[in-house]
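Take a look at this one; I'll ask things after.
In this view, the complex is presented without one of its protein chains, the others remaining in place.
Just so it is clear, A, B and C label the chains in written order, and each chain counts residues from 1 on its own.
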Amino acid sequence: MIIVMSPEATDQQIDGVVKRIKDAGLDANISRGTERTVIGAIGNERKLEPEYFDALPGVEQSMHIVKPYKIVGREWHKADSIIDIKGIPLGGKQIQIIAGPCSVETIDQMEKAAQATVDAGCRMMRGGAYKPRTSPYAFQGHGAEGLAMFRKAADRHNLPIVTELMDVRTIDHFLEYGVDVIQIGTRNMQNFDLLKEVGKLNIPVVLKRGMSATISEWLMSAEYIAAGGNHNIIFCERGIRSFETYYRNVLDVTAIAVLKKETHLPVIVDPSHAGGKAWMVPALSRAAIAAGADGLLVEMHPSPCDAWCDADQALTPLELKNLVGTLGAIAGAIGRTI
Amino acid sequence: MIIVMSPEATDQQIDGVVKRIKDAGLDANISRGTERTVIGAIGNERKLEPEYFDALPGVEQSMHIVKPYKIVGREWHKADSIIDIKGIPLGGKQIQIIAGPCSVETIDQMEKAAQATVDAGCRMMRGGAYKPRTSPYAFQGHGAEGLAMFRKAADRHNLPIVTELMDVRTIDHFLEYGVDVIQIGTRNMQNFDLLKEVGKLNIPVVLKRGMSATISEWLMSAEYIAAGGNHNIIFCERGIRSFETYYRNVLDVTAIAVLKKETHLPVIVDPSHAGGKAWMVPALSRAAIAAGADGLLVEMHPSPCDAWCDADQALTPLELKNLVGTLGAIAGAIGRTI
Amino acid sequence: MIIVMSPEATDQQIDGVVKRIKDAGLDANISRGTERTVIGAIGNERKLEPEYFDALPGVEQSMHIVKPYKIVGREWHKADSIIDIKGIPLGGKQIQIIAGPCSVETIDQMEKAAQATVDAGCRMMRGGAYKPRTSPYAFQGHGAEGLAMFRKAADRHNLPIVTELMDVRTIDHFLEYGVDVIQIGTRNMQNFDLLKEVGKLNIPVVLKRGMSATISEWLMSAEYIAAGGNHNIIFCERGIRSFETYYRNVLDVTAIAVLKKETHLPVIVDPSHAGGKAWMVPALSRAAIAAGADGLLVEMHPSPCDAWCDADQALTPLELKNLVGTLGAIAGAIGRTI
Partner (left out) sequence: MIIVMSPEATDQQIDGVVKRIKDAGLDANISRGTERTVIGAIGNERKLEPEYFDALPGVEQSMHIVKPYKIVGREWHKADSIIDIKGIPLGGKQIQIIAGPCSVETIDQMEKAAQATVDAGCRMMRGGAYKPRTSPYAFQGHGAEGLAMFRKAADRHNLPIVTELMDVRTIDHFLEYGVDVIQIGTRNMQNFDLLKEVGKLNIPVVLKRGMSATISEWLMSAEYIAAGGNHNIIFCERGIRSFETYYRNVLDVTAIAVLKKETHLPVIVDPSHAGGKAWMVPALSRAAIAAGADGLLVEMHPSPCDAWCDADQALTPLELKNLVGTLGAIAGAIGRTI
């Protein structure tokens, strides 16, 4: 922690800051510059918060110099973590494309989607039974019944399933249907009570980035899950809010590189929700894999025009298959496989 | 709903769009322009979503022309709604300043804070028992015990209390301690299951704006609550994310004017979380009231330097008192009172 | 300047940083913490840039601790600067409302606008002869001829004029027509060659904030003008880009408070370009004055529906007059006058 004093700060105010540092069990280093005095807190600064000092008289600003995240940080865990999902590795050399519809609609739709997922060469399937919709009047998902349909269709093709959890009260259903990967959605990235609950489970978690979450806040949300004991966390970049209106969100490819530096955990990308249009998905998918993503979460529907939600962003089975082909070539170019 | 066809759209594709409109029970108006054909859907377009059309061949874009919100919209409810909070009106001529600490810390702190709230001329009190903290290692609030302390201190001064609900499982505590106004925080603005639950209660709700929520999304979140039967909703603007790093969030005063046009429900402002620094609070508070806000949610602590959270943004009791004085003069200038 | 070394930094790398500091003529203070070593550069750190250190091996990050602006900063010039515009003070107790049309259209329009400006109780007039339009096919302004019309109409009412300069090659016209205040527009806030030229003039400059300029960048653009010798600079907040689409820009009222702290120069607000709709202007104007702005730059047109540009954001003469009345009452509430 570094505390910068204002130019007019008195010796007494400097002493006040030093006292607060020592009260917290740390040591202080005082550096008197030409225009400002800077005080460094030496010791475990994670106990301190800038706000404890900013409120003191004579303080201009204060800031952390160490990262606030620990378990998920690469600083103390150098090697890449590989998450095992029913025998399928996520985070290693092999890239995983997780495909499927936005929402679980019917048994027939799920069966066709599962078949198309396998046909395209993918090893995991996505689909929503509980849907976070902007409007209370829109289709909210089939709930537990949807989980049952999804499980059945996926099992027939031996596909692990990824699906979104929105409410702590439905965790029992997730356990009942043996959901393989729990997705925490964008709108719940800082639903801390939900994060604490999945932190107690022994099931891998896909943690989507909040609509305007900084990378540091995102890592801290993962730290919530990890602090509970569940270290099987997969980050999912899905685009952030910007002023641009041509597409839904701006896909933050730089975040992939940043996460690879800051955390040992895998990073995947959702190109469908980022762009919001099916025709953007191939370009965004290629960019994500080339930038170093460990996988994708892609919307595919047996018949996009008839999808009950996000119809305009789902790929057809054929489009998915073609895309996976191209991605395989890009993966090869950077020493990976699909 | 308007559907704009691409320049190359065929008659068959136009027919496909018209068919989908008619299948939904609406009529279609076709307008063939020089460069584009535009199709209008006539009838209750709330049944339709742009995505249902954007996925069809030949469609360039489609958009709603009516507002997606209904119960909370001013279009069907012209007069201002005044929310009654234990006899105190919010949304009328009289402006309400809700003051209190960020978090409930001790009985002594709450007692002093309640006294200072009354001394400053405020009629309602705020304070957090359940705290959404970015870090899992930070103080998370006293929970039910905090509600008890808050209730006791407030009752002694006859102050209705406003406090944040984060988890559906703690609603019973809120009922037990007779929380007068439930606050839904920024991070939970789109926690739809939580919104549905407070929609079933008969307690006023302060709905804070999400960190990067559009005004339309915010109104739709209120619609979730209203759709459940609870129409006592108060919007709280608290700043939105931007690129500027000097302060925490940019206070969106324009949103106050927009909400006054779009909804009949009251609008208050949280100047403390917007700026993030106590010295910014007076200017932001004055701006908010001048722009037409119906109230404020302000952080005040008996001893800010010792606050357990957000120490740098709380006013002192004296600062609050002085601020309320100035706000009274501004209220007078626009025909209101404090 | 503070340089934070990475946890793995070697002694040799620390020496490298110290050497670079000393080569620049400053001293170094080394503080070895538990997890990081922090090096402080002591002396005139304005000579240094973080990038000089970030590229060195072993450096994690480096940052300035003093402000990069000097002439415009309040740190070395405590008292408010009052700019004299043909005898009218800007930046003191009296608030100035500068009104007029978006663009100079006809002699008749300008004459009516000047009359309405005076009638509303305003003492300065705005109007554009050179117009920055997004489209090359839109009306680009009357140029020098427009300046002539503006000058004539304003002179008849004894109004100083404010008008935008876009190109160094037209400065001669500005001198010829005795423009009283030169406006540097949003799109040119970082047109450094233009800033250098107006820095050589002895004419007050209104410097509008760039569409997504940080407050620090804005202050540095003012520093460009000031460094040339022209210290008569007026900041004009006009809204910044955000994700919200309901209005054009989000008016940043917090910036008013921040500028009042960081600079001694006056700050005005353009509520018309911020919101983009005439009906938003009163609320934004009230907020700006209440927050502490020294003036406004407001669009008013004798007949808004017939305006050649920005027709939807101009006030009518009557609306302006009513607004000025309300603003007078708000000014009184905070100890100022209009």
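The rule is short, and it goes like this: contacts are C-beta pairs under 8 Å (C-beta built on N, C-alpha and C of every residue); 3 or more make two chains touch, one makes a residue touch a chain.
All of these numbers come straight from a predicted model, not from anything done at the bench.
**Student:** Of the listed residues C:118, C:203, C:311 or C:329, which contacts the missing chain in the full complex?
**Tutor:** Residue touching the chain left out of view: C:311.
**Student:** Would you indicate which residue among B:151, B:173, B:209 or B:241 is in contact with the undisplayed chain?
**Tutor:** Going through B:151, B:173, B:209 or B:241 one by one, B:241 is the residue touching the chain not shown.
**Student:** Of C:24, C:56 or C:203, which one is in contact with the hidden chain?
**Tutor:** Looking across C:24, C:56 or C:203, the contact with the absent chain belongs to C:56.
**Student:** In the complete complex, which positions of subunit C touch the hidden chain?
**Tutor:** Interface with the chain not displayed, on the subunit C side: 46, 49-52, 54-56, 68, 132-138, 140, 166-169, 187-188, 190-193, 196, 210-212, 217, 220, 223-224, 227, 241, 277-278, 304-305, 307, 309-314.
**Student:** I need the residue numbers on subunit A that touch the omitted chain, in ascending order.
**Tutor:** These residues of subunit A touch the chain that is not shown: 212, 214-216, 240, 242-247, 250-258, 260-261, 274-275, 279-280, 283-284, 286-292, 326, 329-330, 332-334.
**Student:** Of the residues in subunit B, which ones touch the absent chain?
**Tutor:** Interface with the chain not displayed, on the subunit B side: 2, 4, 7, 29, 31-36, 38, 40-45, 65-66, 75, 212, 241-243, 245.
Just so we're on the same page, only the chains that are shown with their structure count from here on.
**Student:** Have a look at where subunit A meets subunit C and say same if over half of the interface residue numbers show up on both copies, different if under half do.
**Tutor:** Answer same: the two copies use largely identical residue numbers here.
**Student:** When the C-alpha atoms of subunit A and subunit B are each averaged to a single point, how far apart are the two points in Å?
**Tutor:** About 26 Å separates the centre of subunit A from that of subunit B.
**Student:** How far is the middle of subunit A from the middle of subunit C, if each middle is the mean of its Cα atoms, in Å?
**Tutor:** About 39 Å, centre to centre.
**Student:** Out of subunit C, which residues touch more than one other chain, so two or more?
**Tutor:** Within subunit C, the residues that touch at least two other chains are 212, 242-243, 245.
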